[in-house]
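The complex appears here minus one protein chain, its other protein chains still in place.
Chain lettering (A and B) follows the sequence in which the chains are written, and residue indices restart at 1 in each chain.
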Amino acid sequence: MNNLILGRYLPGNSFIHQMSPQSKLLLTFYFVAIIFLANNVITYAILSVLIIAAILLSGISVSFFIKGIRPMIWLIIFTVILQILFSAGGKVLWHWGPFTITQLGLVNGGFVFVRFLLIIMISTVLTLTTSPLAIADGVQTILKPLKKVKFPVDTLALMLSIALRFVPTLMDEMTTIMNAQRSRGVDFGSGSLKQRIKTAVPLLIPLFTGAINHAEELSTAMEARGFTDSEHRSKYRVYHWQVKDTLTWVVFLLVGGLIFFVRK
Amino acid sequence: MANIITVDHLSFEYNEKTPVFKDLSMAVKAGEWLAVIGQNGSGKSTLAKLIDGLLEFDTGTITVGGLILNYENLAAIRDQIGIVFQNPDNQFVGATVEEDVAFGLENRQVPREQMVKLVEKNLKLVNMWNFKDRIPASLSGGQKQRVAIAGILAVEPQIIILDEATSMLDPLGRQDIIQLIRQLKAERNLTVISITHDINEAALADRVLLLNQGEVVEETTPAQIFEETDKLTHYGLDTPFVVQLAQRLRDQNIPIPKQYMDEKELIQWLQTYNSTK
Partner (left out) sequence: MAANIQFDQVSYTYQAGSPEAHEALSDVSLTISADSYTAIIGHTGSGKSTLIQHINALLKPTNGTVTVGDFTIDNQTTNKNLRPLRKQVGMVFQFPEKQLFEETVIKDIMFGPKNYGASDEEALQAGLKAMDLVGLPQKYQDTAPLDLSGGQMRRVAIAGVLAMQPEILILDEPTAGLDPRGHDEIMQLVQQLHEQQHMTIVVVTHQMDDVIQAADQVVVMSAGTVQKVGTPAQIFSDKKWVKQMQLTLPTSTAFAAKLKAAGFPLMDVPLGLDQLTMAITQTLRGDSHE
């Protein structure tokens, strides 16, 4: 579990770290979309080169990156095996009961494998280089047009930002409460399902009580600092669109066009 | 000195069973340091919240800087008061140090260019500029309180209320925050209200207000109240160390004068007494 890096953030100052979160988010979606356009060796090769460039530009050590996505490989291999066993067409290589391995199946399986890997790699690059808070800001910027239809984008963003800020605090509190109850003889994570549910009570009740307490005091403090509503505020944290963003978009769009032309 | 805050015939209760204030009147003078002392449950933190309009009271009047506390004046009154609360974690709103300092400015819709300048200036003032990118989880309690103070100073209030702001800090963190407030008070002519049960913090005040069960028991100078050691003990408070020491020495027939002396004065007295013998 500890090795898994999908969803983790590593602070840094690389080219990719410095890009604005909204453009990183949109580029990730765009990249996933063009992956589905790819359908031959050349197109996959082009996308692989692009993602390798992205990893290198993210400043994260390649060995750490590979070690981190290794736990995901089994999930991919499982999917690929299903794909190979159940897809038909082409020359039959092996046959047993309902299972058939065909030449086309193998090729497709290979493509699915690469596709999966590419999606995992781009998402990992995104989360490793963008803090959860920046991602929330990116989402806020992207959703901004929804304000016109009275969707509370700003309130949502502030809520998300505060929730994220309290994650480490609550994690610390959870560890302390677990340790305190362990010292009183609770054995977390063992025994029957019924016992496990029973041991959750002395953990969850104090955790909730604590969280409510935080919320109450925090809302008092926010009010004391002049907070009334989340719509009428100026914003300190902004992400400027930079040359880096434009440059990356140009490259990605060119690659998209290229793929469109060299695909079968 | 004119009063900057007046509280007149205030009554307040959380629920019918437990009235906090029945008929409280008090005042804070502009530019003074007032310590509000009393044991837990005496109503001292509630008083701070009432003055800032964070709780609605039943009857009575509160005036802050010439404005009567009501719904229309609420925002203007909150511009004049900054509160540093007890729990450093529960007042840190921003994701990082600089963003937390900006929170009050964002609420007042200060333009960003101006915010950037104010955040830098005030973080430098509390010596936390080098920590501007840090997340709260990586700061000590004392550092978080410094950030809270910077966030308050950024909106330039006239009154700072310390609501047991040092009670969750270690002794060095405590000294550090008090030192900072003393310096800021001198530089900016602030009015400081420190709500505390730390008698050494109260010793720094110009005036002390002793609260017990929602009533003002005594309103006087630290020197005056520190002589009444029985009263302090009776209301669950400590006696300052120098007062205890002077008492012990008197018991040993050392002719220490009756009136309160702070640490410096006592050392001076002992030194003089010893050398003139």
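The rule we apply is simple: contacts are C-beta pairs under 8 Å (C-beta built on N, C-alpha and C of every residue); 3 or more make two chains touch, one makes a residue touch a chain.
Quick caveat: nothing in here was measured; it's all calculated off a predicted structure.
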Among displayed chains, the one left out touches A, B
Which of B:N73, B:S167 or B:T220 touches the missing chain? It is B:S167
Of the candidates A:T79, A:T100 or A:Q181, the residue in contact with the absent chain is A:Q181
Note that chain A touches the chain not displayed via residues 2, 10, 64, 173, 176-177, 179-187, 190, 201-202, 205-206, 209-210
Listed in rising order, the chain B residues that touch the chain left out are 39-41, 86, 140-141, 167-168, 170-173, 175, 197, 199, 236-238, 241-242, 244-245, 248-249, 252, 254, 263, 267-268, 270-271, 273-275, 277
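Note that only the chains that are shown with their structure count from here on.
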Cα centroid separation, chain A vs chain B, in Å, comes to 45
In the complex, chain B touches chain A at residues 49, 52, 54, 75, 78-79, 81-83, 85, 87, 89-95, 98-99, 102-112, 115-116, 119, 135-137, 151-152, 155
Listed in rising order, chain A residues that touch chain B in their complex are 133, 161-162, 164-165, 168-169, 172, 213-214, 217-218, 220-228, 232-238
